[in-house]
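Here the complex is missing one protein chain, while the rest keep their positions.
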Amino acid sequence: MLDNILSILIFFPALAAVLGFIVNKESIRAYGVVVAIIEFSLALLLWFFFDNNVSGMQFMETIALVPTFGINYIVGVDGISLFIVILAAFFTMIGIASLGDTKDIKNMIITLLFLQMTMVGVFVALDAIVFYVFWELSLVPMLYIIGAWGGPLRIYASVKFFLYTFTGSLVMLVGMLFMAYFYYQATGQWSFAILDWYRLILPESFQLWLFVAFFFGFAIKVPMFPFHTWLPYAHGQAPTIGSVILAAILLKMGTYAFIRFSLPLFPDASTYFMFPIAILAIIMIIYTAMVAYAQKDIKQVVAYSSVSHMGVIILGTFALNVEGISGSIFLMIAHGVVSGALFFLVGVIYDRRHTKMMDQFGGLASVMPKFATIFGIMMMASVGLPLTINFVGEFLSLLGFYQQSHILTLLAGMAIIVGAIYMLSAYKKMFFGEVTIEENKNLPDVNKRELIALVPLVIITIWLGIYPKPLLGPINTSVEAVVQLMHEKSITEEAKQRIPNLDILINRTSAKEAN
Amino acid sequence: MELFLYTALFAPLVGSLFAALFGASPRTKIAGIVPSILLGVSLISSTVLLVLVLITGHTVHVEMMTWMATGDLYIPFGFIVDQVSVTMMMVVTLVSTVVHVYAIGYMNHDKGFNRFFAWLSAFVFSMMVLVMSDNFAGLFIGWEGVGLCSWGLIGFWYHKESATWAANEAFIMNRIADLGMLIGIFLIYWNTGTLQYDGAFAAMPALTPETLTWIGIFLFIGAMGKSAQFPLHTWLADAMEGPTPVSALIHAATMVTAGVYLVVRSNELYSLIPHVGLFIASLGAFVAIFAASMALVNRDIKRVIAYSTLSQLGYMFVAAGLGAYWVALFHLMAHAFFKALLFLGAGNVMHAMDSELDPFKMGGLGKTMKGTMIMMTLASVALAGIYPLAGFFSKDLILEVAMIEHHYIIYSVLLFTAGLTAFYSFRIVALIFHGEERYKLFGFHPHEAYKFMLVAMSPLLFLAVIAGSFKMTYFEMVTYILPATEYHVHNPAIYWIMTIGTQIFVIISIYYAYKIYMSRDIKVPDGTSKMEKSFAYKLLINQYYIPYFYEECFVKPYRELSTLCWTKIDQKIVDASVDGIAKAFYATGENTRAMQSGNLSTMLKWMVAGTVALLSLAVVFGLAARYSGEIKVILSGLGV
Partner (left out) sequence: MEIGLNHYLVLSTILFSIGLVGVMRRKNLLMLFFATEILLNSVNISFAAISHYYGDLTGQMFAFFVIAIAASEVAVGLGLLIVWHKKHNSIDLDTMSMMRG
């Protein structure tokens, strides 16, 4: 079974979703929870059998699809993708378990299970076409979730979400096709396998163009400034579960793809574009933090804060050294946990009051003390307090980038100030002061079902903040291999300098052979 | 020995978690008593460690577990008990034990009693992490941890707008400084390759002076925030919104001295960059007099004491900046004792006066509150630096340091400030405890605090009186690791003139304070007196208009700019252009659908038009291809 565990991880939820159509309405919730728990256990099993000392891909499977054109079903995990897969399984599980009273709950659960298939698929795919298929397929369930269960502007928001990200990925597809064509030119064989592509050394001008093509797909997904405007709408209109999954997992596809594709394929272009991207990242960090501060809707605050944090992840990724990239991968997990939890929390209050406007609240700390405490912990994690999960990621990302540029890191470090400003002021507006509005006086505190989702997240937030080693170890091993690969592949003087040489051997055939 | 270290460190955490268990339940005494006992345990462990370090000169160094490790970075949770940290541990555990016991009485009637102790013990834990950590990252954990607890405790009465505002202000202002600190840490890592104190300091002499200067500056920016040095000082006075035990523990004795601790801890760095040290000392001297001047007129006893703290922190930075690290640490210790005592005394007064803070509305309280009066008077004497109390030994030493290091301007500023210190301290003592019983006009019925609160304060009183006698023992201990420069004015004549002169100057100031503020014509100021209309008074009472300046120049513009970013840039430019592209597609479709009129002859016309267009294009390209040579010549002739 272990040999096929990744395929099982991908297709088990999809199969379960299809079978879900014949499950009757009363038992669908239990069915969904059981499926999600099995899936999560499988993901943990994957972690258990994962060899922390191997830097390359593990549990690989290959099935030929269109061999003439080198399109194969290839999947595998390494330290970079492992934890995102687990996180995806985890969030689907607690998402389904804590699902409140939703109309059409059956369809919702089936959609979520389909979504899970696409999410796992994206993170384990090692063939560009398979990756692209899952990448695009993930849009469909999300389109449904926003469009069918969303707020008043749901159609606009879901169409915008779909078209915007779809446009970006089409540009990316062109890049992929060209990449495969280039591979054909160089070796006489077609291949869409990412690991094959890694062996290819591209001339700098090609790298630049291809980098830009991939960049569009990824940047819109992340979303990077100025491509971020679909996100507030999507979050604003999506139901709680949609926002949680979107923020926790779907956004990570973009940053993950940067590390999986852009860095190792185009080391020179990555170096070339490092500063422009860093500047975009800094704009993301500071500008969206300011926008978040101006919001009146608590969900929008969290949505914009997501963009702001994604800026730090991008910055860490483009630090191009082990500290920065490891930090950014860790921050992906951390941000998934924290922003997911914050969206859950917003959902809790929305279920009670059916409004997300902050001026409708105030003084909730005395009415809902447990809720206020959990919100407070998550807020402090989001602000990046040490011993919470976010700090480890932010610290490493910024530390990594500091090697590349002092002044830009200083600017990016403003994240810890502006982040505190919008979060604290939002918390103050919601929880502090006197209770002024009559409806708020008797709000019930968080109930058991909500605690199912929130307590594990709180535990993870603090546990991984104090002891990040179980994650950082495998991440570090794989990232070292990526950095070394980048160093060896780079052709320009500048890239050689910027990307450190770690003097480790990577288990792969020599780069010259591929050329 | 590790057992004692872990006990000292984790007992407060256990206490905090214990109290937090009762967080949502109604007030229970046990939630206050258990953390206090656990802090007592921590105090005993610290004392054992102190004795150990004192007698054997050994230090205890443990590495609990790995925190972060990636690439070349390796950060453990490591703790060290050496001569410096054990001093801080003693100060922290001692003052916090006293404050905990005191707070059981002080917070007796508050419905957030349990929550209070959870936060307060959590603070002590963070502070212990801060002082005991053996690396900069660990220090930063504690650094942010105390910031968090300070936020929670300043905003403890969260239903009050002013309290939550002050809490956020403190947190955000500290964050600004923390960024500096973070950058300092990054610089240390990339230049020395480690964040452990021993490794980093050992590598520093090999670095360029420029790098060292930057490291020194950025670390000091961090220190400026926590220790509320100008221009990041405004939060400290506003932090007085928190309950008084908090002010005593956090905003007088421990947290605000973290900046001084950082500079002392990094003495090996600052010894290499004396010019930064001089800047620190100059800023310290400026803050000393700047804060003291604001304390002169303030009409809120807690704020007066807060400014006094600020001013004393300035003294400590002078000592630390001039390289007299042990003097700075000594003053830190002595100051912790008498300033905490002063705050707790103020707490008693507040309790007696139903949270009234204006000393002009008090007067003559000495009759009903004898114990408090004695304690506050002695604490003020210690603060003023009268022989033989603690302040004399620590504060006058700083003056001597300035003299010996030939920084006469700093010396005169500090000397003058010493006079101001004495004046404002006794101004409030006189206003509170002596003179007419003005409180009767306002219908207060003051009463003395609980006995056990006074008993709890007594260790501080004792230490405030005798701390000076530890000076030599202390000196021998800490100079194991701090530069052992002795500061003595060698010429006995000058020494005696300086010492006695200072004493006389201070005593005169005290005399004047009593004389002015004990008189019978003291009234509650109503804005009509001549003094209140003077420019200087207005300047001082408004804190040099700095809070207004910040409000107008940073807070408001930031808020407006944020709104602008959202409504104008994000919605009107970025999003509108995205929507614009989408709309362009829609509009194209909308406009071109008229072509599909369904009328055959219209369609035929379009067909013809299309054919003509294509044909003419073909002709143009054909011609261009045919005459490409000539076209190139023409174009090059045009200089293209």
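Per-chain residue numbering starts at 1, and chain names A and B are given in the order in which the chains are listed.
Here is the rule we use: a contact is a pair of C-beta atoms (placed from the backbone, for glycine too) under 8 Å apart; a residue touches a chain by one contact, two chains touch by 3 or more.
Quantities reported herein were computed from a predicted structural model and do not represent experimental measurements.
Q: Wait, the hidden chain, what does it touch out of the ones we have here?
A: B
Q: Which residue among B:409, B:524, B:608 or B:631 touches the omitted chain?
A: With B:409, B:524, B:608 or B:631 as choices, the missing chain is touched by B:608.
Q: Which parts of chain B face the unshown chain closely enough to count as touching?
A: Its contact residues with the unshown chain are 593, 595-601, 604-605, 608.
Criterion: only the chains that are shown with their structure count from here on.
Q: CA centre of chain A versus CA centre of chain B: separation in Å?
A: Chain centroid spacing, chain A to chain B, equals 36 Å.
Q: What residues on chain A touch chain B, complex-wise?
A: Residues in contact with chain B: 160, 163-164, 225-230, 287, 290-291, 293-295, 321-323, 326-327, 363, 365-366, 369-370, 373, 380, 385-387, 391-392, 395-396, 398-399, 402-403, 406, 409-410, 413-414, 416-417, 420-421, 424-425, 428, 431-434, 466-469, 472-473, 475-476, 479-480.
Q: Spell out the part of chain B that touches chain A in their complex, as residue ranges.
A: 23-24, 65-73, 137, 140-141, 144-145, 148, 151, 155, 158-159, 161, 164-165, 168, 171-172, 175-176, 178-179, 182-183, 185-187, 189-190, 558-559, 561-563, 565-567, 569-570, 574-575, 578, 582
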